[in-house]
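Shown here: the complex without one of its protein chains, the others still in place.
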Amino acid sequence: MLEVKNLLKSFGGLVAVKDLDLTVSEGEIIGLIGPNGSGKTTLFNLISGFLKPDHGSIRFNTGDITGLKPHRICRNGIARTFQLTKPFGGMTALQNVMVGRMYGVEQVGSIRQAEEECEKILEFVGLGGRGLFLASSFNIVDRKRLEIARALATKPKLLLLDEMMSGLTHTEMKEALQLVRATGQSGITLIVVEHVMKAILDVSSRLIVLNHGEKIAEGKPQEVVRNEKVIEAYLGE
Amino acid sequence: MNKKSFSPDMLKLLSAGGIVVLLLALVPLLTARTDILTWLTFTLLYVTLSQSWNIIGGYTGQQNLGHAAFFGIGALVARYLWLYEIPLPLALLAGSLAAATFAIIIGFPAFRLKGVYFIIGTLVLAEILRIIFDTVLPRASVLPSRLLNTYSLTPRYYLILVIAVLAVAAVYWISRSKFGLGLMAIRENEDAAEASGVNTQKQKLLAFLVSTFMSGLAGGTYAYYASAAQPGYLFSAVWTFDAVIIVFVGGVGTIMGPVIGSVFFVLLQQLLSLYLPGGIHVLVFGILFILVVLFLPGGLIGLWKKVTGPDSKTREGSR
Partner (left out) sequence: MGMITQLLAQTVVNGITVGALYGLAAVGLSLTFGVMKMLNIAHGEFLMLGGYLAFWLLTLRGIDPFLSVPLVAVALFLLGMICYKFLFAGIARFEEETKVKNSLLVGFGLFLVIPQIARLLWTGDVRSITPPYSGESFPFLNVRVAYVPLGGLAITVAVILALHLVLTKTYFGKSVRGTSENWKAAKLMGINVDRTYLITFAIGLALAGVSGVLVGLTQALTPDVGMEWTLKALIVVVLAGIGSVGGAFFAGLILGVVEAVGAIFMGPYAVALGLVIFLLILMLRPQGLFGNE
C-alpha cells in the first residue's frame, strides 16, 4: 500500500531522515517509535506532504505521491492528525468534521447528506451530540477525538496518528486505544507514532524503530522490544 | 452551516431584510432631500466595500491591507471608460474585472508571504499605487458639463442599493457554502485545512478574486457617484482602513456585521461632524476598534448574540 524508498531529508546541516525504506500493507497497524529527534514526525510530514524530501520516493497504492501538496495527498487517501492538535477553533465540531468530509477523498455536494455522515463520525469517536459546540471549547481529550473525527471524515485508506496519547490519563489512554483499534477494524490502515510504550505494543501489528533518522529495527512488537540496538537507542537518550 | 434555508429563523431574517430593502428603495420617492440620500448612498457604499473586505479578511483570515488598491483600480477604470461614453454597466464591469485581474497578478506572489509579511506587503503595494497615480494624475477628474448638468443622485442611489444587496447576498451565500467552509478552515488553521483536503492556495486566490472584484465594483460606483474625483484619493489607504474598522467593529466574519458597522460608521460620522471637528468619528471608532480587539472579538454582532443568545458555546459557524 505505502512504499517509501531511500528517503532523505535534511535541514541545513542536520539530517532528519536518511536512507529510509519502509513498506506498509493494507490492514496493518504500524507502530513507529524511536527516541526524541529520531525523525518520526519528519517522516509523517514527508508522507503527508508538509515537507518535500531531498531525495527518495514515496508511493501510495501504485501512485507516486512524492512531493505532492498535502491536500492532494489527503485526496489520495492519506489522512493525518497533528501532535499538537489543530482544531478549527472558531467553528463547531460538526463543521470541523464537515471540512474533512467535503474536501476529502469523496468530495460531496449535498450538505445535508454530509451532515448526517459527520454526525455518525462524531458518535464513533465519542463526541456524539456535541456537534454544535465550538471546537475551542473542547478540552484536550475531546480535541484529540475531534482531530481523529475530522481525519476519518476524509475517508482515508491510511491514517497517520501523531502521538495521540501524550497528555492523557490512564483511563483516557485505554479509551483512545479502543478507538484506534476500532478504526483499524473499520478497514483503515494505521501508522501510529507513540512514546508511550505500553500503548503501542498493545495495539500494533508491527513495529518500526527509528534512531537519528534511520531505521534500526522492525518486526513483531515482542521481538523488536528485545532488540539490542533498540534498547541501546533508548538508553543512550 | 445548515441547508436549513427555510427554517423559521431564516425566513424571519430574509423577510426582515426584504422589508428593509423595500423601504430603502422607496426613500427617493418619499423625499427629495439630497443629504439623506447622500448619507444612505455612503452607507450602502460602505456596506459593499466592507463586505468585500470581509470575504478575504473576515472569512478567510487574510488581512489584506492593500484593499484600497482594488477600489482605486475599479474606480479609475470605470470612471475613464464612462467618461469616454462607454455605457455605465460595461464600465463598471470593466473596472471590477481590472481589479480582479490585478488581484490575480499579485495574488500568486502575495500569498507566498506569511502572516505579518502579507499584511505589510499588501499595504506597501497599495501605497506604491497611490504614489504613482498621485504623481501621474495629480489633477482631479471633474465631470464635463454635459454630465454635470444632468447629474442626479437618484440613479446612483439605486445602483449602489442593488450592488449592496448583491454584496450581502454574496457573503450570505459564501457563508453557507462548501467554499465558505473551506475559507473558514483556512482562517482557523491553514495546516489543518490542507491536511483535510482543502487546496488552500486555490481557495485563497478565489476568495481574493471575489473580494477584489467586489471592491472594484464599489470603487466604480463611487467613481460614478463623485462629481469630482482625484485619482490619488481613490487609492488612499483610508478606504482600506474604513473597511477594516467597519468589519471589525460590526463583527468580523459575520454576514450582518459589516452592515451594522457601516450604518454606525456613517451615522456617527454625520452626527459627530455636526458638533465636533472633522475626524472625530475616526477617534470614536478607533477606540471601539481597540475595545473590540481586546474584549469583544465578535464585534457588535457578537455583543448582541451574547446578550440575546442562550448558550455561548453553541454557535453556528457562520457567526
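The first chain written gets the first letter, and so on, giving A and B; residue counts start at 1 in each chain.
Everything that follows uses one rule, which is that contacts are C-beta pairs under 8 Å (C-beta built on N, C-alpha and C of every residue); 3 or more make two chains touch, one makes a residue touch a chain.
All figures in this text were calculated on a predicted structure; none of them were measured in a lab.
*Asks:* Let's see if you follow the contact definition: name the visible chains touching the chain that is missing.
*Replies:* By the stated touch criterion, the chain not on view contacts B.
*Asks:* Looking beyond the chains shown, say which of B:Leu90, B:Val124 or B:Leu271 touches the absent one.
*Replies:* Checking the options B:Leu90, B:Val124 or B:Leu271, the one contacting the hidden chain is B:Val124.
*Asks:* Among B:Ser15, B:Thr34, B:Thr135 or B:Thr154, exactly one should touch the missing chain; which is it?
*Replies:* Selected residue, touching the omitted chain: B:Thr135.
*Asks:* Considering the whole complex rather than only what is displayed, give the residues of chain B touching the chain that is not shown.
*Replies:* 63, 109, 112-113, 115-117, 119-121, 123-125, 127-128, 131-132, 135, 237, 241, 244-245, 248, 277, 279-280, 282-283, 285-287, 289-290, 293-294
Everything below uses one rule, namely that only the chains that are shown with their structure count from here on.
*Asks:* I'd like the Å distance between the centres of chain A and chain B, where a centre is the mean of that chain's Cα atoms.
*Replies:* Averaging C-alpha atoms per chain gives centres 41 Å apart.
*Asks:* Once bound in the complex, which stretches of chain B touch chain A?
*Replies:* Per the stated touch rule, the residues are 1-3, 178, 181-182, 184-185, 187-189, 191-201, 253, 313-317, 319.
*Asks:* Could you pull out which chain A residues touch chain B in their complex?
*Replies:* Those in contact with chain B are residues 48-50, 69-71, 74-75, 79-80, 82, 86-92, 95, 98-100, 102-105, 107, 109, 111-112, 115, 132-134, 137, 150-151, 153-154.
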